[in-house]
Every structure is written in structure tokens, then in C-alpha cells.
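Here the complex is missing a single protein chain, while all its other protein chains stay put.
Moving on, here comes chain A:
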Amino acid sequence: MINIKPGAKLFSVACETEVMVIRGTGEFDLCCGGSGMATSTPEARHESATDMDGGTLIGKRYVNEDGSIELLCTKPGRGSLMVGNSVLGIKQAQALPSSD
């Protein structure tokens, strides 16, 4: 379990993935590549579990089903993001014309 709040940075211990919490406050069972995530850069990394290696993409937002957790991938890696037993999906953003 890990205690998160908006703005916090989380690190995978199984791959290079780094995320920033956009939404979500409290204790969650957040994993990447099959291992619990850390709140600081891990000193050593171990292998990503083979069935948890869907990978993360920089700039994509990952959400759980009810939208209570939203993570922005700020550094990509080989692991998949999960909360409890469910894999987080990519939030589909509506394409907007550039307005600035």
C-alpha cells in the first residue's frame, strides 16, 4: 500500500516508469510491473513480472474504472500500472484544436 495525493511523484521499482498523481488521495495498492511503487527513486530495480509488462507511454494519463485515480506518465517504462487487481487504462482525451 502506498499513500498518495495530487502532485506526488511515484516510481516503479521494476522498470523506468515514473508517474505524477493527478487525482487520488489516500492509501492505494498501486503497482507497476508487478511490484508496489515507491515514493522516491529506487536504489535498485528488479525485473518486471512477465505478465505485467504492457509498458507505459510518456504523456498518457492512466485511470482506474471509476476515475478516482489518475496518473500522468512522466517517464516511460516496460511495466504495466495496476491498482489492486485491475490494470489502469489510458484516458482517451478529446482532440481539441490548438487555442493558444
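The rule is simple: a contact is a pair of C-beta atoms (placed from the backbone, for glycine too) under 8 Å apart; a residue touches a chain by one contact, two chains touch by 3 or more; residues count from 1.
Basically, contacts and distances are computed from a predicted model.
A.B. asks: Write down which listed name, "ATP-binding cassette domain-containing protein", "Ger(X)C family spore germination protein", "Acyl--CoA ligase" or "Tripartite-type tricarboxylate transporter receptor subunit TctC", is the UniProt protein name of the chain that is not shown.
C.D. replies: "Acyl--CoA ligase"
A.B. asks: Contact with the hidden chain only, please: which chain A residues?
C.D. replies: Within chain A, the residues that touch the unshown chain are 6-9, 20-22, 58-61, 72, 74-75, 93-100.
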